[in-house]
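On to subunit A.
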Amino acid sequence: MGSVSILLLMFCGFAFAALAIGLGNKLSIKRYNPEKGEAYECGMETQGTTWVQFHVGYYLFALVFLLFDVEIAFLYPWAVVFKEIGMVAFIEIVFFVLVLFLGLLYAHKKKALSWM
Partner candidate 1 sequence: MTKEELKSYLEKTFPGMTQEENIDFLVLWVEKDEIFEVARKLKEDEATRFDFLFDETAIDWQTHFEMVYHMTSTTYRHDLEIKVKLEDRDHAELPSMEPLWKAAEMYENEIYDLFGIRFSGHPHLRRIFMSNEWKGYPLRKDYQDDDVISL
Partner candidate 2 sequence: MDVNKNTEPFPGEIYEDETGNTNFLVSSIDKLSNWARSNSLWPLTFGTSCCAIEMMSAASAKYDWSRFGFEVARATPRQADLIIVAGTITKKMAPVLKRLYNQMPEPKYVIAMGACTITGGPFFYNSYTVVKGVDNIIPVDVYIPGCPPRPEALLEGMMKLQEKIRHSRAYVIDKPKKEENDD
């Protein structure tokens, strides 16, 4: 019974999103004009290229964020079943978080977290 409900939930989610976007696209009145597609920059044409080399700090910061975001994603299922498993789960998760904490220290030492 469990898997059917999950499939149903995914289908309804997907259908709801598709309906909203699809109807919005189908029913809306559209009129094309050359400036509608251009980038909006306070009413002016954009100047210069946006394909420039950014400071590497942005990329590193994003990576470190992604790392710890995924870590939280793993904690959710653990938190749901934590009550049944008891003490063993707790020790495992402490070890898991500890390893990631070492990663954080490494990122800090390599100044990936220091903003420009």
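For anyone wondering why these and not others, all candidates are chains of the complex that A comes from, given by their letters.
Keep in mind that, in the parts below, a residue touches a chain if its C-beta (ideal position, glycine included) is under 8 Å from a C-beta of that chain, and two chains touch if they have at least 3 such contacts; residues count from 1.
Keep in mind it's a predicted model, so treat the numbers as computed, not measured.
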Touching partner of subunit A in this complex, from 1 or 2: number 2
Per the touch rule, the subunit A residues reaching candidate 2 in their complex are 27-31, 33-36, 38, 40, 43-44
